[in-house]
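I have a structure here, written as structure tokens, and I will follow up with some questions on it.
Missing here is one protein chain; the remaining ones are kept as they sit in the complex.
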Amino acid sequence: MVKAAIVNVTGYAGVELARLLARHPNVEITEITGRSRAGERLPEVFPHLADIDLEIVAEIGESADVAFVALPHTAAAAVVPELLNNGARVVDISADFRLHDAASYESWYKTAHPAKDLLADAVYGLPELHAEDVKSSRIVANPGCYPTGAILALAPVANLTAPDVIVDSKSGVSGGGRSLTLTNHYSEVNENCHAYGLGGHRHLPEIEQELGELRRKADGRRPDLSITFVPHLVPMTRGILTTVYARLEQPLATRDIESMYRDFYKDAPFVRVVDQPPRTKQVWGSNMCLVHPTIDSRTGRLLVIAAIDNLVKGASGQAIQNMNVMFGLDETAGLSQTAIYP
Amino acid sequence: MVKAAIVNVTGYAGVELARLLARHPNVEITEITGRSRAGERLPEVFPHLADIDLEIVAEIGESADVAFVALPHTAAAAVVPELLNNGARVVDISADFRLHDAASYESWYKTAHPAKDLLADAVYGLPELHAEDVKSSRIVANPGCYPTGAILALAPVANLTAPDVIVDSKSGVSGGGRSLTLTNHYSEVNENCHAYGLGGHRHLPEIEQELGELRRKADGRRPDLSITFVPHLVPMTRGILTTVYARLEQPLATRDIESMYRDFYKDAPFVRVVDQPPRTKQVWGSNMCLVHPTIDSRTGRLLVIAAIDNLVKGASGQAIQNMNVMFGLDETAGLSQTAIYP
Amino acid sequence: MVKAAIVNVTGYAGVELARLLARHPNVEITEITGRSRAGERLPEVFPHLADIDLEIVAEIGESADVAFVALPHTAAAAVVPELLNNGARVVDISADFRLHDAASYESWYKTAHPAKDLLADAVYGLPELHAEDVKSSRIVANPGCYPTGAILALAPVANLTAPDVIVDSKSGVSGGGRSLTLTNHYSEVNENCHAYGLGGHRHLPEIEQELGELRRKADGRRPDLSITFVPHLVPMTRGILTTVYARLEQPLATRDIESMYRDFYKDAPFVRVVDQPPRTKQVWGSNMCLVHPTIDSRTGRLLVIAAIDNLVKGASGQAIQNMNVMFGLDETAGLSQTAIYP
Partner (left out) sequence: MVKAAIVNVTGYAGVELARLLARHPNVEITEITGRSRAGERLPEVFPHLADIDLEIVAEIGESADVAFVALPHTAAAAVVPELLNNGARVVDISADFRLHDAASYESWYKTAHPAKDLLADAVYGLPELHAEDVKSSRIVANPGCYPTGAILALAPVANLTAPDVIVDSKSGVSGGGRSLTLTNHYSEVNENCHAYGLGGHRHLPEIEQELGELRRKADGRRPDLSITFVPHLVPMTRGILTTVYARLEQPLATRDIESMYRDFYKDAPFVRVVDQPPRTKQVWGSNMCLVHPTIDSRTGRLLVIAAIDNLVKGASGQAIQNMNVMFGLDETAGLSQTAIYP
């Protein structure tokens, strides 16, 4: 059994990790932290987790094989060195180890990186792209929720599109976390829809980094992508629908695109290429990503729609998928939940 | 492995049965019917069930050990005799076998009962009350969603209350099924709340039957309960919150009531007595029923709040719980899902 | 034109007052306060109020004929004396002047009353009961949202019921205001329903006071009501549905009850007795209260369902209705909005 610690169990990523890990056949949760609630039992804070009767502690000890870090950025990087010293391998759900380039991190997050020297050890934990590296890594940077949908939607054609790419994402509210703000106040969000981050959302550089790498791998002279990414908040708790618009350099038919996608993801247990536009509820509570590529017959433009549950494939489920890969377990262990519909 | 058939997989109870049975460690789904979609594969109708690749057929064959009937009332009773003849035991999710008294059925449902002679063989499948009878029964009548919450809320004190009992229930919309009506049109339901069934809801006689039996068992001379039951529709997909108001014949303190409830449910794996008012989301997607009894200190009145997921404990989960009992399996087999929150 | 000031425009009651008063034919908004946003223009804080271009100030001046106080309790009572000294009449939306008995206030609100000596001057501003007193009053205590529904549901029969009365209310989230708490966090509230205040909600003594007065007025020897009031939160922004259960001392038919209600409210422009259970959306955005009384034919019990918009008839609309009465305007002036459906 893999001994797992959850650092900061009291946010939505943490509580979802607890739910999923508690049913994982190869994992034992040995420790959970949460400073503000230290000393309480998990079910006192989250009554729906009545059968996960662990005490929340202030600091992780030395027992864990893997530590899932669900802290805010910078706070995450600050604790990782000690976790590594204690012998744990780390899956970090924060943004701290996603960008290879510290300068880019510091420019987007407007803060110094607390553990710059560890960046070289970190792998971007999208297993569909980097499973080999994840296997042997001691720091896996779990992708952001928006980048998970956007990268999976574009990866199969990253080297086939013209540079101009539009990513229009629609997210449920839980992506904003459990802390209190007017943008997650029920009366402000319900019956409401808006765009945000028009000046540049922090998830953009992840998308650029990963698609850029795929592009350069195929042909080093290819120009960089020029991605416009606009996230939107829609009144639902879970789910991200990503709509991607791109131009292919060479015209392709929908059936060619589809088979290209099916081929690219043929060994990916959590990506399903579907022939109808997916709905976020078709992945609600599951680790699946549904991807629907199609050609707009009027304009020849490529459209790709992708659906994920932002708290599962977009956060905690993917973190467990990474752990499965890291520890040589079946990639789907503990993650075979069917979506709940309706 | 128990071979299970689902009769009418295309409604919400049916599709939820498919989701849950597909992961049940002791069950193999051998057949699924759905007349309007016969000939199609299940994932074509419900894309979220992509890994349950069964063909929907028009009629059940003879292979099943257990048949879950998820047809509307009267249609259900009409197929049960043949299912029994084919050697299957039946869990009927419709109302057809819930009321012991055919006259009561015919008065409430305004139709003749299609299989009156089988009523004597049927057991009311609330395992917390009737597990022994369920074990050996060939027809288990799965309780209605409202009665599940109401009866579990009152059973421990059925013989201790004055006759006057109020049951005020708040239900999500999926309880009304998948067929199309103005009362489940999104624009009519969203941002809306209303009471219905004020002239008498069909779930009332079930509640009266079961609580009446408990009362008479304790003391045959006790007067019948006089229950007013008002269901309400609230804008959510899943969940029933039941608020019960009753007067105790002898005053009791909250802590006495609580321990009485804990004692009553000490062997019930799916009922948890909780010391805070439960929220429906704490059981979302799970088979749990949370029950919170308390005494209103100002008036001495007993208040009980109960929360269930109407499609799980209120329908398909409970049907599987009944099957587990019928076939000598662990009562919780296939039903250990943690609620999904948020 | 009546010159109106809004004290604390930045909460939901305040912003709704601004919306409604800006279109009132006989009112000019002369001042608005909101300490945290003092110095900003109203449309900067609330873009939907783009055409109400007033500056938010820290303190009210002396210009107002009427001051609407939308501060939290105790803060409200603390500013009322100065408003009165400045010559304004006051409609206080807080709880501070609703209870005639200071001791009751202090017991329920766990705080000293900041302006005890003014209590004798205050009128409980439910115009359907107290219009005459409102006319000449300088302090009108605007009723709570729950009491508005509950009292209007029961007033016509306050002197005809047995003491045992149940009030089960279902409220949208905006009733909890604009401040940030986990109970109005979208992800916690959406797809969720719960009861709260089981130990006694602060709106109960208002209901008791008003129904008790009606009872004593009819017959001084009548025993006090024994009301159990349980509020519930449902996932919607606006609306309160109140379900009342009571026993009549003398049996009455539904048609008699209905005509009794119609007679009681024959001059009330904002109460409509309806012959179907009302839906909260039928009053969404309007100042109407729909009331549906009926007799449960099985038990003889009286059921009354009432629907209001908690921010209009339950708060700001009623405050304006009170102002209309105070200033001799048409009671419906500025309040003729039709509900928005769907």
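Letters A, B and C mark the chains as written, and numbering starts fresh at 1 in each.
Quick note on the criterion: a residue touches a chain if its C-beta (ideal position, glycine included) is under 8 Å from a C-beta of that chain, and two chains touch if they have at least 3 such contacts.
Here the structure is a predicted model, which is why all the values come from computation and not from measurement.
**Student:** Using the touch definition up top, pick the residue from A:Pro25, A:Gly199 or A:Gly220 that touches the left-out chain.
**Tutor:** Missing-chain contact among the listed residues: A:Gly199.
**Student:** Based on the whole complex, identify which of C:Ala122, C:Ala150 or C:Val283 touches the chain you can't see.
**Tutor:** C:Val283
**Student:** Of C:His48, C:Arg221 or C:Lys266, which sits in contact with the chain we cannot see?
**Tutor:** C:His48
**Student:** Tell me which residue among A:Pro43, A:Pro72, A:Pro235 or A:Pro269 touches the hidden chain in the full complex.
**Tutor:** From the options A:Pro43, A:Pro72, A:Pro235 or A:Pro269, the contact with the absent chain belongs to A:Pro235.
**Student:** Where the complex has a chain not shown, which of B:Ser174, B:Thr228 or B:Gln321 is the residue touching it?
**Tutor:** Selected residue, touching the omitted chain: B:Ser174.
**Student:** Just checking the interface: what residues of subunit B touch the absent partner chain?
**Tutor:** Subunit B touches the chain not shown through residues 12, 172-174, 178, 180-182, 184-187, 189-191, 235-237.
**Student:** Where does subunit C touch the missing chain, residue by residue?
**Tutor:** Residues 12, 15, 19, 22-23, 46-52, 174, 190-191, 237-238, 272, 274, 276, 278-279, 281-286, 290, 336, 338-342 of subunit C touch the chain absent from view.
**Student:** In the complete complex, which positions of subunit A touch the hidden chain?
**Tutor:** 164, 166, 168, 170, 172, 187-188, 190-196, 198-200, 204, 226-228, 230, 232, 234-239, 241, 243, 245, 247, 277-281, 284, 294, 296-299, 301, 303, 305, 307, 342
Throughout what follows, only the chains that are shown with their structure count from here on.
**Student:** Rounded to the nearest whole Å, what is the centre-to-centre distance of subunit A and subunit B, using the mean of the C-alpha atoms as each centre?
**Tutor:** 37
**Student:** Need the CA-centroid distance for the pair subunit A / subunit C, whole Å please.
**Tutor:** Here the centre of subunit C sits 46 Å away from the centre of subunit A.
**Student:** Based only on mean CA positions, could you tell me how far subunit B sits from subunit C in angstrom?
**Tutor:** 38
**Student:** Mark out which residues of subunit C touch at least two other chains, giving numbers and ranges.
**Tutor:** In subunit C, residues 172, 187, 190-191, 235-237 touch at least two other chains, as defined above.
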